[in-house]
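Of the protein chains in this complex, one is absent; all others appear in place.
Up next, chain A:
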Amino acid sequence: MLAIFFTYLSGCVEPFSVKFDTAKEYIVVDGVVTDMEGPQYLKLSKTNPDAVNESSEFSQTIWTTGESTLPLSKAKVKIIVNGSQIFNLTETDPGVYLLPAVLKGKVGDSYQLQFETETGASYESSAEKMLPVAPVKSAYDVFNPKGLPNYSEYYRDFTPSNDIYVNFDDPSGEQNFYRWQWTLWETQKNCATCNQGKYYLFQSENGVDGNCFKDLTLKYNNIYDYACEDLCWDIFYSSEITIFSDIYTNGQSQKDKLVAQIPLLQSNPCLVSLQQNSLTPNAYRFLKLIQDQAVNAGTLADTPPAPIQGNVLNVRNKDELIIGFFTASSVAEYKTMLWRKNISNLAVLNQLFKTIHNRDPVFEERSPERPYIPLAICKNSRSRTPFLPKDWKWTQ
């Protein structure tokens, strides 16, 4: 009988139709100073009052008409280290501000964000001190055939994953907060997709470049995919918030902590960088709130959502709600090749393209006008690289 009851409970979640929008603009701050190598960015945006969010009784997904956030451009942004050194940031893309290369995060230093918008409003964050982080002692992965619900359309309900568990020693005598993030490099065979167009190579200032060019003789829904000219890697980043506090475990050795689920987008070996980050107490609390609200289950035990005040304030109007957080975090990186010998889905060898797009690539056929189909260039970006990733191995 309880059985019947639980069947009711587990089988009774249904789509619910909603429609909502924001009348006000809120500033969103997304910035972390780390002690990792490489360029670091900080993002400023604002919510869009014209965006309308809607779901229907049939599809539970909430679709946003219009951009939900717009970049906050032309702000004067600076980071103050230890209350004295001032570093100015430069805007590289709208709303994306690059930290100067000379500013390298260091454990023990404190960082404060200050910025002034185009309209003259000034904002500042609390000063966040970069705390040390314990290294990953060991890590292992376990194949999980039902790892990620609703991740890739190719797999429908569940995308298999390689679940990474870590062991680490929590330092005693201090409070520690952790966050795990990962970066994944997968080899990609197909580098360009042209909608109603064809791919051409051309000479540019920086050498040979390539791009799609519209071709109105093709049908409007015609798609051509182009193979990569050389080795190419697609880069994926974690989007989940995985955090931990040593409030109950201070000074103890932690075992079997699930920290990452790497989707099985293809069964080829891949490179994973696992980042074990330190968090400040306030950053931990903030992320915990975001996490609580994102993984609601609608039951009695849920915490009802509420507005979340970050650590950035309007200097003149402390009551303005600013979303997001600025903090500093020390990173212990653990890089490993996943050889994926433990998986049961060998059918997805070299199938990165298919599992992402849920279709096979369609290559342009040779024709009298185009006897030679060009190969596409693997363009370096945040999500793709033609350069051999550091620590990549071809053989085990």
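To be clear about the criterion, a residue touches a chain if its C-beta (ideal position, glycine included) is under 8 Å from a C-beta of that chain, and two chains touch if they have at least 3 such contacts; residues count from 1.
Operating definition for what follows: contacts and distances are computed from a predicted model.
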Record-based protein name (UniProt) of the chain missing from this complex, from "Outer membrane receptor proteins, mostly Fe transport", "BlaI/MecI/CopY family transcriptional regulator", "Aspartyl/glutamyl-tRNA(Asn/Gln) amidotransferase subunit C" or "ABC transporter permease": "Outer membrane receptor proteins, mostly Fe transport"
With respect to the chain omitted from the figure, which of A:Q254, A:N268, A:N314 or A:T336 is a touching residue? A:Q254
Out of A:Y151, A:Y226 or A:Y334, point to the residue that touches the absent chain in the complete complex. A:Y151
Residues on chain A that touch the omitted chain in the whole complex? 1-18, 20-24, 26, 28, 30, 43, 45, 47-48, 51, 53, 55, 60-62, 64, 68-69, 148-151, 237-241, 244-257, 281, 285, 288-290, 292-309, 318-319, 321, 323-324
